[in-house]
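Shown here: the complex without one of its protein chains, the others still in place.
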Amino acid sequence: MSDQIVQIMDWAGILCILAGALLSFIAGIGLVRFPDLLSRMHAASKPQVLGLLLVLVGIGFRLLPAEATGIFSLGTLLLVGLFQVVTVPVAGHIVARVGYRTGRIRHDLVSTDELAERLATRRSAPDTSEDTVS
Amino acid sequence: MNTLWTVIAVLLGVAALLGTIRLLLGPSILDRALSVDALLAFAVTGLGAYAAFNRDPTVLPTLLVLSLLGFVGSVSVAKFVARRTQEDDDDEQIVLPVVENTVEGEGKKS
Partner (left out) sequence: MNALQIKKKIGARALRSRIGKVQIPVALGMTVVWMLLFDAFRLRPETLGIAVLGFGVSVLIMMVFPLPPIVPGFRFWPLRGPYMVLYILGQMFVASLQVSSWVLRPGPPKSSVVAVRMRTESDLIMVCVAIATSIIPGSVIVEASQPERILYVHVLGAQNEEEAVEAKKGIYVLEERIARGIGTRENIAELEAALATERRNT
């Protein structure tokens, strides 16, 4: 591989990682600034998926020229991305659900809340079975 | 290029500090779990930046482990919170089928 291509790939990689670090930084600010759990979750989910994918692409760009050493594997990067994309929604949903149900949400900051309306109607008619929302 | 690497390191360091602040402040245990999750994401980014800086793929398996660890951590904390709040205030009618399903599943297995 010619030196010029390697240089371009290096720059692309470093820019990807810089974007990932910037997303992490903004997520850190959001974590401290946001008022309730659910909005903090939005801030935190940014570096978890997009930031991570960008960093993985960046690592790929940086490591590809070094593949001659024979220990580099694109598969591991692929697998990290796959696991993250599959597991983050599950964890996020469980935390959000428990957070909402235990009242960790500032209701004064919520403009429309269709789930609360729904839960209210269900509470007023308690004979509807409990596992309709499951 | 070196300045860019420094910028990346500083950004990640500040992000980790902010995450730690939320970890210490966090009013509830869920906030703490969330900030641990975010801290893990920052750590993954940092390790990735290290791997890219040194062109060193030996830390890549660590990324794999960390990406799965965050999942297990926050899920177990959330389930623990769900169970505890259900025991604490049953009168508030908090229905938590997450917990109910687990209990049922365990019953089936044994």
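Chains here go by letter, A and B, matching the order in which they are written, and residues are numbered from 1 within each.
FYI, a residue touches a chain if its C-beta (ideal position, glycine included) is under 8 Å from a C-beta of that chain, and two chains touch if they have at least 3 such contacts.
Since the structure is predicted, the reported quantities are computational estimates derived from the model, not experimental observations.
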From A:Ile5, A:Leu78 or A:Ala120, residue that would touch the chain that is not displayed: A:Leu78
What is the set of subunit A residues that contact the non-displayed chain in the whole complex? 23, 26-27, 29-30, 33-35, 38-39, 41-43, 45-46, 49-50, 70, 73, 75-76, 78-79, 82, 85-86, 88-89, 92-93, 96-97, 100, 106, 109-116, 118, 132-134
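Criterion: only the chains that are shown with their structure count from here on.
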In their shared complex, subunit A is touched by residues of subunit B numbered 1, 4-5, 7-8, 11-12, 14-19, 21-22, 25, 28, 30-31, 33-35, 37-38, 41-42, 44-45, 48-49, 51-53, 55, 57-58, 60-61, 63-64, 67-68, 70-71, 74-75, 78-79, 81-82, 85, 93-98, 100-101
In the complex with subunit B, residue positions of subunit A that touch it: 10-11, 13-14, 17-18, 20-22, 24-25, 27-29, 31-32, 37, 40-41, 43-44, 47-48, 51-52, 55-56, 58-59, 61-63, 65-66, 71-73, 76-77, 79-80, 83-84, 87-88, 90-91, 94-95, 97-99, 101-102, 104, 123, 130-131, 133-134
